[in-house]
Each structure stands twice: as C-alpha cells, then as structure tokens.
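Okay, structure first, notes after.
The other protein chains are all here in position, but one chain of the complex has been omitted.
Here the chain labels run A, B and C in written order, and each chain numbers its own residues starting at 1.
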Amino acid sequence: MTTSTSVTASPTFLDRVRTYSPPRRYLPVAATVALLIGMFGAGSLRYQGFADPQVVLNLFVDNAFLLVLGVGMTFVILTGGIDLSVGSVVALSTMIAASTLQAGWPAPVTIIAVLVSGTLLGTLMGLVIHYFEVQPFIASLAVMFLARGLCYLISVESIPIREGTFTAFAQGSVPLPGGYHVTPSVVVAVVVFAIGAWVLHMTRFGRTVYAVGGSESSAHLMGLRVAFVKVGVYTISGLCSALAGLLFAAYTLSGYSLHAVGMELDAIAAVVIGGTLLTGGRGLLLGTMFGVLLLGTIQTFISFDGTLSSWWTKISIGTLLLIFVVIQRLLTRRQN
Amino acid sequence: GDKPKPSASSDSITMGFAQVGAESGWRTANTKSIQETAKTAGIELKFSDAQQKQENQIKSIRSFIQQKVDVIAFSPVVETGWDTVLMEAKRANIPVVLTDRAVDSKDTSLYKTFLGSDFVVEGKKAGEWLVKEGDAADVNKDGSIKVVELQGTTGAAPAIDRKKGFEDAMKANPKITIAASQTGDFTRDGGKKVMESFLKSQKNIDVVFAHNDDMGLGAIEAIEAAGLKPGKDIQIISIDAVKDGMTALAAGKINYIVECNPLLGPQLMDLAKKVVAGESVPARVLTEETTFDQAAAKAALPSRQY
Amino acid sequence: MRELLRRPLFWSTLALLLLIALNTAVTPSFLSVRLQDGHLYGSLIDILRNGAPVLLVALGMTLVIATRGIDLSVGAVAAIAGAVACVYIAGSDRPAATSTVVSAVALAVGVCILLGLWNGFLVSVFGIQPIIATLVLMTAGRGLAMLITDGQITTVVNPAFKVLGAGFVATLPVAILIALAVFAVTAVLARRTALGMLIESVGINPEASRLAGVRARTITWTVYVFCAFCAGVAGLMIASNTSAADANNAGLWIELDAILAVVIGGTSLAGGKFSLLGTLVGAMFIQTLATTIPTIGIPAEANYLFKAVVVIAVCLLQSPRARAAFRSRRPVSTVKAGAA
C-alpha cells in the first residue's frame, strides 16, 4: 500500500529508500505489547501486589526455559517446519544431567554431554526431514517418543540433583537496582535470546531461514543453502531444547522422565502468539519473547486470583488466550 | 513493593494451596475436601491448580510467597526438586505443609510436616492380602498364582511405590508370580484395553492387581466381555476405595481394596493452624486409612462420602 | 508394480501387516477369532473396536488437514461429548431407558457441532491460525467437560448406551460399524460428489480457488464442523466403552494419534491431496501398535522407545528418498523442484 510500482514514478519515491523496514512487520508484536500492558493494568487494579515489578521479573524467572525453547522453535517455525520433540528433549536433558551428576561427573562435563546429545538429536531430525523428505511433524513426533523413551531407560523415578555448581546456579540470585532480583537462568535466557535475535535478523543464515519459509523451492532455485539451513534450524532447536533442559534441571534441581510433558505446545503457542506464521516466512523473535511473557502473565493472573477451581483454571486460560488472539487479529487485520 | 501483609491480623489465616491438578476423581475429592474444610475452619484459601506440571506448582508457590500468605500447603507432583522454592519460602518465614506426597530433600527444615498416606504401604497391604488369601485366589488350582498388574502412569510416584510395596509383600509366597505388567495410565479406558490384550496373550490369569480402582473397573469390563466372572474366575485387587470401586467390591466383582483416603481437609486445616501459631507438630502425619474386603464394603458403602 | 511401490498406501498397509505378523509371531493366538456370547471375540476384533474412535477423529482430521488446517481440540470435544451424554443420562428421570440415550446422544452431538461451528468461525471468518484457534478449545474444552461432570468420573448404567462403544450387532462391534459407516459416507461425499476436489483445491491454493469461485470460507468452516462431529461421536464411543465419562482422560492425546494416522495414511500436513483409505489404514495401524505393546509384553518403561522405533521405521519406509538411499541408488531427480 505504501509504495508504488509505477515505472514512470517521480523521484519522491527515493525518500522511501531510507525507511528500511515497513512498520507492518512490527504490527503483531506491537499488538502483543499493547495487550500485555493492558493486562498488567487490569491485573494491578484487581489484585494486590500484582503491580510489583518483581512480578514482572518473576515472569522471566519462571519462564526462562520456555524463552530458550521459544527461540529454537521460532527458527524452526519460520522455515515452515515444526518441532514436537522439544518437551521430551527437555526431560531427557534433565535426566542426563541428573544421572550423570549422580554418577559423579563434574558439572562442566555434564553440561557438555547434555548440550551435545540435544544438538545431535536435533541434527539427526533435521537430516531425516531434509534428506528423506519425512514430514517434520512425524519426524519430530518420533524423536519425541524416542527422547521420552530414553528418559525411562535412564530411570523411571525422579533423580534429585545435589551437585554444588547446579545448586549454586539454581539458588543464586542476580540483584538488580531497587531491591529486585532475577536468577542466573534469566541471564542465560536473555543471552540466548540476544544471540538468537542476532543470528535471525542480522546474518545471512537468518535471511535464508525467512527465504526457505517464504518458498522453499524458490530458495532452492535462488541457489541458497537450503539443506544447511533446514538441518541447521533443527540443530538450533535441539541445542536450545538441551539448554532449556539444563535450565529446567536447575529450576527443579531434578531429573524426571515426566518433566515438561506438553511443553512443546507451550513453546509453539508462544511463538505463534508472538505473531509468527505457522506456515513460515513471517515473524520476529521479539514476538516470541512477548508470547512467552503473555503465557506467563495468564498463569500469574490465575494464581493471583486463587479462587478458581481446576476446571475454571483451564477455561480461564482458554478464554484469556482467545481474547488475546482475537484482539491481536483485529489490531493487525488492517494490513490486508 | 512493601505492601502490608494482607492477612496480618491474627484471627484470619491465608493458606496458599498448590494442587497437582484434577487428573482423577480421587484428586477432585481431595480438592473438595480441602476447599470445604477451609471454609468451615475460617481459613482463607488461595487455591491453584498445576495441571500436573511441576513448573506450574513452583510458579504458584512463588506467587504465594509474593502474595505473603501465612502458610503454604501443596501436594508435590514429584518428589524431587523443591529445595530452591522451599528455601525461598523459608526465607520469607512462611511455613510449608506437604500433603499426599512427600518431597525428597535432605533439608527437613524446609517444611514443617507431611500429611498423607504411604504408597509403599498401600502396595504392601494389597500384597499381604494376596499372600494370606493366596490359595483361594488360585482360581484354577494349578498351584501357581498368576498375577497381571495394571500399573499407573509410568514414572508417577504412586505407581512406582505401589508396585514396590506389592512386590515386597508378594515374596512371602513363592507361588505368586507377576506374569505381565503394563501401564493403564490410571484410567478406566486404559485398564480395559490393557486387560483385553492380557486376556488374549496370557493363559490362566488368576489375579489382577490394579494400581487404582479406575483401572480395576476397566479390567472388570474386559473380563466380563471375555465371558468370565470378575471376582470369581479372576480375582481383582485395587487401591483407592472410591465410590464406584466400593460398589463393585460390594457387588463381588472386586475382591479387595486398599483405601487411599483423599479427605485430608480436616487434618490439614488443623495442622495449618498449629503451624501458623508456632506450635510444634509431628514431622509425619499418616492419614487414617483402612482396607476393605467384600463384607466390609457392603457395610461401609451407605456411609461413604466419595 | 512400480506404480504400486510409489503409493504411500502400499507402504502403510505393508507396515500394518508387518506389525500384525510380529504379534502373531509372539502370540500365535493373535489372529484367532472365536464366537463368544453371540459375538466375535479376539485381538483383531479388539483392534477394530478400540480403533473406531481414532478412525473417526482421523477422518475429520483428514479433511481439516486437506484445507491446510489442523484441529487440536478433538480430544477436548470428545471429552465434552462423553460428559454431556453421561451427565444427561445420569441426571434424567429414567437413567436406564433407551429413549434417554437417544436424546443424550442427540444433545451431545448437537453440542459438538456448535463447538465445530466455533472453531470454524475462528479459522475461516476471523482468520486466526488454525493451531491457535483450536488450542483455545483444547485448553478450555477440557475445563468445560470437567465443569459439566463436576470433576468426577460420571458412571452410567444403561445397556443401550453401552451398545455404542462396546456392543455388537450381527457379531460385529457396533463402534467399528459406525466408524466405517461414517467412513463410507465421507468417501462417497468426497469422491462421488465434487466436495473432495473442492476441498483439495482450497488446500492447495486458496487464492486461486477463491478466484475460481470456490466457496473457500464455507468449505473451511464445514470441515471443522465435520471434524467436531466426528470427535463427538468418538467421544461417545469412548464414554460408552467404559460406561463412564472421564473428563480428564477421555480422548487425551487422541489428536496426536489422529494426526499421525492421517500422515501415515499419506496425506501431507501441508494440505491438498488427501487419502481417506490411507487414513483408514493409518488409524488401524495406530491401534494395532497400541495393542501390540501389552500383547507382546513390552515393559511399560520401554513403550515410548518401541513406538519411536516403529514410527521412525514407518516414515523411512514411506519416504521414497530413504528407500532409494537404502538401495544405494542415485536419488530420484529432485521432482520437488518441478514445482518451479
């Protein structure tokens, strides 16, 4: 709408050259932010203590692992794929971490073992998806079963983590000005987010991710490294899942095969709510961050309420989600 | 944010309760009991449902701390991994009471008391009954007692502990063997489907040990569909004693039920008041639980609350 | 023959047969079917009966997926259907009467159709991405079901209700007969009328279809309604099978099973061409797999591992590239790029 394609156009269009990103790219994210602010306003009017900045910080504290998962999932979804395995890989990572620590491995070795195994699973999945043309949905579903199965193979029972580095990390606190604090996990998550944003928005790899999501066959014909990128995003997702698994292991100081059941849906929901199209090619990592925060806010809302029975909890989550996506849709509708 | 404690007045206590979820009828009865007794005991209840996820439970406990409740009670989804958040509660001087399931922590100062049943004991009770009644259970008189086990959700604490308790007790009678064991996910549907295939793949099943009543009820349906009489041709032992289970027991379709009492409300409120008042409480409070055979069930059925 | 080898249906059928062969090898009586109380009895019959709900849901899902959508709410809808029917029967004056069951079923199916209208509305009119639009009902729906049953497992004692999921006519399970009837009607509607072609065209290229005058919006809306209808009937079967409505667990994860069945059946999640026969085979495969685990005695801890291995094997079996690679031949030319 903003630009003309007229060949005989006057030079006034040159002015537009300078404005790089059309604002409509940011529209869904802007809508998310507006809603988030609105929700906090409503929350602080209703519940005492809701407006405390520490509540906002706790959103990060409690969802650090989800943010890391969301970063990986955003890459995958932007190429038009999907990764259902992330929840199980988180569980597997907690299991590997807990069992190796129990066996007396030093923390750095454990961390490397977890990251390597998650990344390998991701790469494997990417290879199967790209080279054998297996649909991402079933390939990642298979990996989901596989990772969950490996968890049980390690142990059916939950394993506590008592190792010093992990407990120190888990119980550590990063003070912020004003008497507030976050946990080291938040720092890790924010760093991962920043790196993710850099790679996605500032590098050639990132552009290719968008191109593959826009049209894989076009990207192929344009001579882009489609295979590298497609395998790459699943590798990134695997790495992020493993990292999220470590954060989760620290968060719960345990390894358990039933951890993170259904967390893949939370991650997918956060990405999609953040304005990324499930069909690929459109979306921003920033949106994912707000998507995660939004899911967290819905939960905070409900736990502050404290009067909802189990089923009203579910219904309220659904309703808030609905209100949210409908408003977001209305706010962004104008673009077409 | 330094807002005054909302319930600083000594007469009203605010309790934050983080429930596991509402995954079964047992759990719902448990929730109801707590909500109702809180009301009658004059305790303001902040209830949150974790939908079977530990991270949700940690989040709600953290939010209870944020809201400065007087006491926190919760049924842990899993035993491990509570040190961090309980430490935060301790730092905020909020006492914690565990219900239903224990936590696995070296630092016992993190919580005041644990109220709940012992799953291992439940499994043991079931096993002991089978050892005692063993020969009657050998329905086909072939000298060996062939048990099939319907496990709860793989990895869930009740499933692991009940299995362990049962296996321990069973050792007392070498004729008892577990021929097959598979998860039925604590559901009727799961119990029925698994039992259907056991009936086809195993010969001469004598006993079904179901980790909860629902799976036992499912097994009854499968046994009936196979043209056999549950309770006679194949004996059934289960755990929980919910209403449907007790009805089946009274009707002779189940042979033995070990109770797992969900009505923790009164005991919990009692403990909570004591803890808030700073009185000392025992570190472990067992719920009052019993076992039922068919006769006992007939007698107890009219007065059952759930 | 070569033509045959290229069809995904061939490979999924082969996978199904292999699975049955495995069962028979471990449990020789697996294939045996005998007459018991006037109806057929045996593992195969169990698979048919227990596979009916998955088949139904997968049928609805096939059409939704063909329009490039997805419906995550089917499990919740199934739970709601069971809850509505059981609560209605349990609360009525004559809880054992057949007439009560008829109105209960009608009520439950009606509710499900409303839910389908709701999903379809969000997707086709509001233009919300299907996965999120149906996630709303997936989350809230189970809450609704629990609200209806008050969180309890509602047991009904009614022989007529039992027929739906566990009954038999002419020695065959009613459930599979219903599912096959829905399958037949769907197949006729899809392939004897123009509906199938129109659905595919909307799924392949929505804009081109709209410009060609296809009622893309109405079609999209309708498939969600149909999917919810199928989920509702499946929910009734699940409830009827155990004569109880379990709001928490009825239809849990059935959406994954259904999607898996559809994909194994050869329909692409990217929309477009669909195969109902493939879905039938896929659903039976899923159910056989579920039955295999207790039958051949896989330990509970190894369930997932076994499933993972089977799913990986099936998808590699179906992938022409993988087969070519294993035969260590030059991969087939990149036909994909033919789209260019």
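Following the convention adopted for this analysis, a contact is a pair of C-beta atoms (placed from the backbone, for glycine too) under 8 Å apart; a residue touches a chain by one contact, two chains touch by 3 or more.
By our rule, contacts and distances are computed from a predicted model.
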| item | value |
| --- | --- |
| Which of "pH regulation protein F", "Pimeloyl-CoA dehydrogenase large subunit", "Arginine N-succinyltransferase" or "Simple sugar transport system ATP-binding protein" matches, in UniProt, the chain that is not displayed | "Simple sugar transport system ATP-binding protein" |
| Interface partners of the hidden chain - shown chains only, full complex considered | A, C |
| Contact residue for the chain not shown (choose from C:129, C:158, C:201 or C:220) | C:201 |
| Contact residue for the chain not shown (choose from C:32, C:98 or C:193) | C:193 |
| Those residues of subunit A which, in the complete complex, touch the missing chain | 1-14, 16-17, 19-22, 198, 202-204, 207-208, 210-211, 213-215, 217-225, 281-282 |
| Where the unshown chain meets subunit C, residue by residue | 192-195, 197-198, 200-201, 204-205, 207-215, 272-273, 330-331, 333-334, 337-340 |
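FYI, only the chains that are shown with their structure count from here on.
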| item | value |
| --- | --- |
| Greatest separation from subunit C - chain, by CA centre | B |
| Intercentroid distance (Cα basis), subunit C paired with subunit B, Å | 33 |
| Averaged-CA centre spacing for the pair subunit B and subunit A, given as whole angstrom | 35 |
| Whole-Å separation of chain centres (CA-atom averages), subunit A against subunit C | 30 |
| Residues within subunit C bordering two or more other chains | 146, 151, 301, 303 |
| Multi-partner residues of subunit A (at least 2 other chains) | 152, 156, 309-311, 313-314 |
| Contact set on subunit C toward subunit B in their complex | 26-27, 29-30, 36-37, 41-43, 46, 50, 146, 150-153, 155, 166, 238, 241-244, 246, 248-250, 290-291, 293-301, 303 |
| In the complex with subunit A, residue positions of subunit B that touch it | 1, 3, 6, 16, 19, 21-22, 28, 31, 35, 45-49, 51-56, 58-60, 62-64, 66-68, 78-84, 87, 104-106, 153-156, 160 |
| Residue ranges of subunit B in contact with subunit C within the complex | 22-25, 28, 31-32, 151, 154, 180-183, 185-190, 192-194, 196-198, 200-201, 214, 217-218, 221, 225-227, 244 |
